[in-house]
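All protein chains but one are shown at their positions in the complex.
The first chain written gets the first letter, and so on, giving A and B; residue counts start at 1 in each chain.
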Amino acid sequence: MSREALVNSAALLLLVAVPVWALWADEPFTITLATRAVIFALAAAGLNIALGWGGMVSLGHAVYFGLGGYAMGVLAFHAQNYTPLMDWPFTITGTKSMPVIWLVAMISSAVAALVIGLLALRTSGVYFIMITLAFGQMVFFFAISWPTYGGEDGLSIYVRNSFPGLNTLVPIEFYGLCLSVLCVILFLNARLIRSPFGLALNAARQVPHRVETVGMNPTRLKLSALVISGAVTGLAGALFADLNRFVSPTMLSWQMSGEIMVFVIIGGVGRLFGPVVGACLFVLLEHFLGGVSEYWQVFLGLVLLGIVLFGHGGVVGMIAGRGRTHD
Amino acid sequence: MTAILIAEQVLNGLQFGVMLFLMAAGLTLIFGVMGLINLAHGSLYMVGAFAAATIAGATGSFLLALAAALISAALAGALVELVVIRRLYDRDHLDQVLATFALILIFSEGTRWLFGSFPLYLDIPAWLSGPVMLPGGIQYPLYRLALIVLGLLIALGLWLLISHTRIGVQIRAGENDREMIGALGVNISRLYTLVFALGAGLAGLAGALVGAIQSVQVGMGEPVLILAFVVIVIGGIGSIKGALIGALLVGLADTLGGIFLPELLKLFTDPAKATATGSAFASMAIYILMAVVLVWRPTGLFGARV
Partner (left out) sequence: MSVKTLLAAAGLVALAAGAQAQVKVGMITTLSGGGASLGIDTRDGFMLAIGMAGRDDIDVIVEDDQQKPDIAVQISDKMIQSDKVDVLTGIVWSNLAMAVVPSATAQGLFYLSTNAAPAQLAGAGCNPNHFSVSYQNDNLHEAAGAYTKSAGYTKPFILAPNYPAGHDSLTGFKRFYDGELAGEIYTELGQTDYAAEIAQIRASGADSVFFFLPGGMGISFLKQYAESGVELPLVGPAFSFDQNILQAVGDAAVGVKNTSTWSKDLDNDANAAFVSAYEEKYGRLPSIYAAQGYDTANLLLSAMDKADISDPDAFRTALEDADFDSVRGDFTFASNHHPIQDIYVREVIKEGDIYTNKITDTAMEDRDNAYVGECSM
């Protein structure tokens, strides 16, 4: 077993063991924190597809995260109030069923990623960063001022949505659901990188002109990766909204984009478990530093700075060694 | 809507654009010369405003306050460059984004630590306050007029600096070929510190100038930063001329969009709904402008190189 595989197994083991311990020790809040970490990990795993394997530094992933959240919010809001989503040309009603909500969340985020990608991929490098940031800001301002779904106040959903066979109101059951989703996505990610598409994408990031010479279109490859990436982050957004039973434009803010990116970078860019380790570390830092000082963000900033200046390859990289998984 | 009102709004758009230019010029220079994306540029804007408010409070002199803003932001910039940024030049943009994101956290909460959570007081001096009557019967605040003039003077100064001085030659050389200027015996690390400090100083000056008519508080820099990004995407990264044109376009689009869109919608729907919906779309105006420019010219109006 390689060192990276060891790190991954250890991370997975902790994600199972800690909540089980919390259940035994009757510390339900620890389970809530772990759920938060797992959902952030999922959002970051989405970004990692674009960032790590596609080489697209998107500073606007909050758009997909927030759209996923709003897919949950809007559908559950209509179900909760027994009002139809639309009447014409045919009637669509709201729903409280998680699988349906997830599907809608992923499709709407994917469509947004397609539109933004079509424009942003006309450029590259630093232009791409700024454009994704700017489009994120555009969606954010629109959400704040559009009154139908609560504007800045957001939407509050009183009861968590349902999943067949589970009582999602019980923290450990909801946690188990989120962890399962994360594992499925990580498994699919691992398959994706080794697929012909993944290999071509990797090549498109590193040597785009060579990809072109063999008759593939690097922009189209990247666009596909961005769409998949957006869909996964959108799914995480739907879960996050369900964790909080609440969605608001904060999920669309540029700070959110920054945080999702932070998860990926401190964990390890382009590493399968980088986002998982990064998100867990961030939630831990946030929780413990927040207890230390009112000005804890100064220390968070210093820690981040330390990681980027002295820790190449993020935490997973530091433990597992430099070699990136290009295979 | 009268011609006077439209003329006044155009002036407002110009003034907004000129201030955006001060932010965008630094960003675009830093990117052009060092290839660095600096998210913490907004923090330097805030540093300038806080320094100005402190010095104005202590001495009562607005000019001293402006000088303090310029100097302290430039010093803060130089310090950050020496300690952190220097290590990021040969990293990819991703590391730069994370490191400068971390700097935002440190600057913002550090400032709150030092100055407390309450907004600070900074006002314009008596000799620049009040309105003046312009030809055509336009009543316009003198201070805003001064901002337009000062901003254009700084733009001129920057152009002279870059096109007519030794430093300017080095900056232009740096934009074209980074290895070349090292070979020519220019002290690159000194040049980089200088350019970064110059950009930071401009941001700090903008913070102080704008702070006098707005609120000096933590977090004031980030909204401006994102607008400055839009400006340089439109103008073309690395181009001072592009930054100026882009800033004026964004300033005008934002100001005029906010006025005319709701008015336009009022023709179709009731006023309360029109103002709410119109304002929602007006806040998107500059991003739509950016999208249009990108479709037309992916590297911005004046960004020739890819």
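The working rule: a residue touches a chain if its C-beta (ideal position, glycine included) is under 8 Å from a C-beta of that chain, and two chains touch if they have at least 3 such contacts.
Fair warning: this is a prediction, and the values are worked out from it, not measured in the lab.
Q: Please pick, from A:55, A:154 or A:218, the residue that touches the omitted chain in the full complex.
A: In the complete complex, the chain left out is touched by residue A:154.
Q: Quick one: say which of B:198, B:218 or B:233 touches the chain that got left out.
A: B:218
Q: Please identify which residue in A:144, A:281 or A:320 touches the non-displayed chain.
A: Selected residue, touching the omitted chain: A:144.
Q: By the contact definition given up top, give the residues of chain A that touch the hidden chain.
A: 26-29, 32-33, 36, 141, 144-145, 147, 150-154, 156, 158, 169-171, 240, 244-246, 248, 250-251, 290, 294-297
Q: If the missing chain were put back, which residues of chain B would it touch?
A: On the chain B side, contact with the omitted chain comes from 1-2, 4-5, 8-9, 12-13, 15-16, 108-109, 112, 116-121, 123-124, 129-131, 139, 141-144, 210, 212-220, 223, 255, 258-259, 262, 271-272, 275-276, 279-280, 282-283.
Here, only the chains that are shown with their structure count from here on.
Q: How many angstrom lie between the CA centroids of chain A and chain B, rounded to a whole number?
A: 31
Q: In the complex formed with chain A, which residues of chain B make contact?
A: 31, 35, 37, 84, 87, 93-95, 97-99, 101-106, 108-110, 112-113, 222, 226, 229-230, 232-233, 237, 276, 279-280, 283-284, 287-288, 290-291, 294-295, 298-300
Q: Give the list of chain A residues in touch with chain B in this complex.
A: 51, 57, 59, 119, 122-123, 125-127, 129-131, 133-135, 137-138, 141-142, 145-147, 254, 258, 261-262, 265-266, 269, 295-298, 300-302, 304-305, 307-309
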